[in-house]
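All protein chains but one are shown at their positions in the complex.
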Amino acid sequence: MLFLKNDYSVCAHPAVLDEIVKNNLVYSDSYCNDERCEKTAAMVREQIGDPDAAIHYIIGGTLVNKTCLAAFLKPYEAVITTVEGHIAVHETGAVEATGHRLLEVPTDDGKLDPEAVDRVCAIHNMDQMVVPRIIYITNTTEPGTVYTLAELEALRECCDRNDLLMYMDGARLAMALGAEKCDYDLSDIARLCDAFYIGGGKCGALAGELVVITNDELKPFFRQNMRQNGALFAKGMIVGMQFDVLLRDGLYQELGRHCDELGKKLADGIKAKGYKLAHEQESNMVFPIFTNEMVAELEKKVMFEDWEDNFDGTRVIRLVTSWVSTEDEVNEFLDMI
Amino acid sequence: MLFLKNDYSVCAHPAVLDEIVKNNLVYSDSYCNDERCEKTAAMVREQIGDPDAAIHYIIGGTLVNKTCLAAFLKPYEAVITTVEGHIAVHETGAVEATGHRLLEVPTDDGKLDPEAVDRVCAIHNMDQMVVPRIIYITNTTEPGTVYTLAELEALRECCDRNDLLMYMDGARLAMALGAEKCDYDLSDIARLCDAFYIGGGKCGALAGELVVITNDELKPFFRQNMRQNGALFAKGMIVGMQFDVLLRDGLYQELGRHCDELGKKLADGIKAKGYKLAHEQESNMVFPIFTNEMVAELEKKVMFEDWEDNFDGTRVIRLVTSWVSTEDEVNEFLDMI
Amino acid sequence: MLFLKNDYSVCAHPAVLDEIVKNNLVYSDSYCNDERCEKTAAMVREQIGDPDAAIHYIIGGTLVNKTCLAAFLKPYEAVITTVEGHIAVHETGAVEATGHRLLEVPTDDGKLDPEAVDRVCAIHNMDQMVVPRIIYITNTTEPGTVYTLAELEALRECCDRNDLLMYMDGARLAMALGAEKCDYDLSDIARLCDAFYIGGGKCGALAGELVVITNDELKPFFRQNMRQNGALFAKGMIVGMQFDVLLRDGLYQELGRHCDELGKKLADGIKAKGYKLAHEQESNMVFPIFTNEMVAELEKKVMFEDWEDNFDGTRVIRLVTSWVSTEDEVNEFLDMI
Partner (left out) sequence: MLFLKNDYSVCAHPAVLDEIVKNNLVYSDSYCNDERCEKTAAMVREQIGDPDAAIHYIIGGTLVNKTCLAAFLKPYEAVITTVEGHIAVHETGAVEATGHRLLEVPTDDGKLDPEAVDRVCAIHNMDQMVVPRIIYITNTTEPGTVYTLAELEALRECCDRNDLLMYMDGARLAMALGAEKCDYDLSDIARLCDAFYIGGGKCGALAGELVVITNDELKPFFRQNMRQNGALFAKGMIVGMQFDVLLRDGLYQELGRHCDELGKKLADGIKAKGYKLAHEQESNMVFPIFTNEMVAELEKKVMFEDWEDNFDGTRVIRLVTSWVSTEDEVNEFLDMI
């Protein structure tokens, strides 16, 4: 069975797992107060050029999102997100469960549009309404698109003129950084966002995400917020050492690039065979449109997500290449269609 | 530096880590829907003698506690706990953050007393008060004591007569099961509790806890509750395979016994040298009372928790033996005092 | 200054206030346990033909909505509402503050469409998504439209096939019942909805709304939910006696009819003068489209809501007739345009 279903279905990149094996029985302090977490934090601060950034380690993207948003917002403050936003669709109301309203904006391509944000802010102008306070963006987005530097800067300006915070969900940040069109690095993201996270689970880590908070006002008592949300991991050193391996010499970005290159190869091959894509391929997710019969046939040999019924005899499927995918696997798929 | 600070400061038991290494690159379905999770669940159902038990995998004890209590309770329902209860002290109000009140009962030894529970229920008798609905117990308890079967059965009866659910936080369940005085096994716990969890993080697992729900009314939609709390781990297979290793042939119970035997040796040695313990030793936590000077001296050579100042020139410290501790380490400590 | 801004800007209908004056110093039991609350409840049960309906008294529509929805839903369950829904726009996230997600459906006329509800239910089909569980409708709706019996029955069928509850926000129920097109009474609403409220504050009461719960599963412990939300009014008798006056002999429906007739007169007059309405007039809210200049001129002499800028030199304003409005006031307005 060919596996193109997602990018979180094997354990860890071997180099990451080796590091855990090597340090398995080393006594460490707990709750991310250990040397590995601190060393990695220092490295990240250096890489992003912000010596005062707060660095935290949490397992699971939903847990990061809900912890951050609950920590950053007052009760009456709301989050602006796209309608496709992960928090709006696939987190079972985790943010609302912390008491906050989402204000959802439609998009063409999964990217949040500054003008749409302006409009949301303009109409929320009375005390019987929530106060928009933060934008939530994903990069790569849910349909696999990637922000450009210019787009991120435009969002930052939009945030500044509307007194909004800017938060990036980086579950697939590796694939954004590895994208052909990506014209920025972690330091740009750190400069533009008030907070973001570097997702490990979908790109090489066994488990864990690294949270970066650059806005001083958001830093105090963040660990209390983590604990309250069940996000303060007792054995933080395990996450700290994984990110050391992933980020020290660019393995993280390299794995992202690998995913994206296979994504491009897959998309190009599909298009060369005359099929259309529902979304432009920009990273490791490819959304071809096939007939229902063809999808039924493929399901016998390939694991993938059945994404959307077009109700015209065709449907969209989602194919995902991961750091563990190979060119042979891509070719194997292309040979099937 | 001798390490007796806690039982969660090395990564994993080598057999557990080996299993991950061996299966590292095996494609699995996600969100605990994989074969490893299912196989382990089947095994646990067999071990506890409940073919219908719901089994779930979550990383982190606080996350388990808040997910379960939020899932099981209606908004106006409250949790009865001891004042020392982990949820009452060391989880930064995680349960209250889901909207629920804790009703706290003092204890002598960290164990919940059925008569105290009866009293709490008796006085909560009007619609301006919360409705007690579940008891929360830890086993081993925070001061390291262990429930007997008779005590658990008495609590079950108490729950039945007061229409309460019974939930056990098993962060240190291995050490309860390994205790000299323990006269029950997992199947008894499953029979008596409506839900409980088998803690992995403190006893051999790299990360992960295994939740067991036996009460049919608490089973539906639990995964939605997990997701909403950020507790649905994408790579569930990693937790599933760890518990396979830990529980298949009794490694889990064996490690607990090891911890407890070293705890006893440590306690006996300390008492033999003429020192008193603040709590009777029953598991892997030992609470000796030393003079302030002695504690200051020990701090140079041993890592431990400074537990409580007696304000009489003495203080209580907490020493914890773990599955990785050795008899030599215990002797090394005893030689120091 | 002519007042056409809303229907909650004088204190109470004289008959209602007289009743309070007359009973001012009568000792009563508290928290809605008094004879007046019970007598009114019995009368309402009789009027709606449901001897088992639970009747409660709460001050303020937002408080009713949040109390009911928090009481009726499990944490992962969501509310389906129109995008214009009061809970979605003008209650500062009150429902989300109790932890629940709103699923918002666009409309033409403020009324919830059963097919749109079906679609929402169809796509919420996995455990990473909230579970739709209740529909929230307002009657009259925010743009002043009124449901027909056929529409309400279609929504009930829709709820039944999707396992949804049906809840009606009756802040302006008097004006729905008084509408020309209304072909049902309170007993139909009680038969079709699982719960609804009869709004007093906008139609004759000094303060207070009457909540009706007909679904047996939603009745237990509702008072605990009220108390937790700050909605259990100590002097409930004041609300009970007001609804006795309003409902006993149809004063409530009569006042609604008065509002609506003036609304129709106002709408007809505006249309007769050649202006368009943004929404068809069906109750006591009229939404004419005037030029910006004309609106600026009117603002000097009339109090009304400036509703929406059309960005073409015209704008929509909202005019509201209330039970205290007179035909002379309507004519006075019509003479101005």
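Note that the chains are named A, B and C in the order they appear, and that numbering of residues resets to 1 at the start of each chain.
The criterion applied here is as follows: a contact is a pair of C-beta atoms (placed from the backbone, for glycine too) under 8 Å apart; a residue touches a chain by one contact, two chains touch by 3 or more.
Since we're looking at a predicted model, the values are computed, not measured.
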For this session: Quick one: say which of C:Cys32, C:Ile80, C:Ala94 or C:Leu319 touches the chain that got left out.
Result: C:Ala94
Exercise. Which listed residue (C:Met129, C:Leu206 or C:Leu262) would be found touching the missing chain in the intact complex?
Worked result: C:Leu206
Problem set entry | Sole residue of C:Thr40, C:Thr62 or C:Thr107 that reaches the chain not shown, by the stated touch rule | C:Thr62
Exercise. Just one of B:Tyr31, B:Tyr57 or B:Tyr76 touches the chain that is missing; which is it?
Worked result: B:Tyr76
Seminar exercise, completed: Hidden partner sits against chain A at residues 31, 70-71, 74-76, 98-99, 127-131, 221, 223-225, 227-228, 232
Problem set entry | Missing-partner contacts on chain B, residue numbers | 75-76, 78, 89-93, 96-102, 104, 127-130
For this session: Please give every residue of chain C in contact with the chain that is not shown.
Result: 3, 6, 8-12, 14, 17, 20-21, 23-30, 59-60, 62-67, 91-94, 97-98, 201-202, 206-207, 224-225, 227-235, 237-238, 303, 324
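Heads up, the rule we're going with is that only the chains that are shown with their structure count from here on.
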For this session: Taking each chain's centre as the mean of its C-alpha atoms, give the chain farthest from chain C.
Result: B
Problem set entry | Same vs different contact residues, chain A with chain C, by half of numbers used | same
Exercise. Between chain A and chain B, two copies of one chain sequence, what rotation angle (nearest 5 degrees) aligns their Cα atoms?
Worked result: 180
Seminar exercise, completed: In whole angstrom, the CA-centroid distance of chain A from chain B equals 33
Problem set entry | Centre-to-centre distance between chain C and chain A (centres being mean Cα positions), rounded to whole Å | 42
For this session: Find every residue in chain B that makes contact with two or more other chains and list them.
Result: 98, 224-225, 227-228, 232
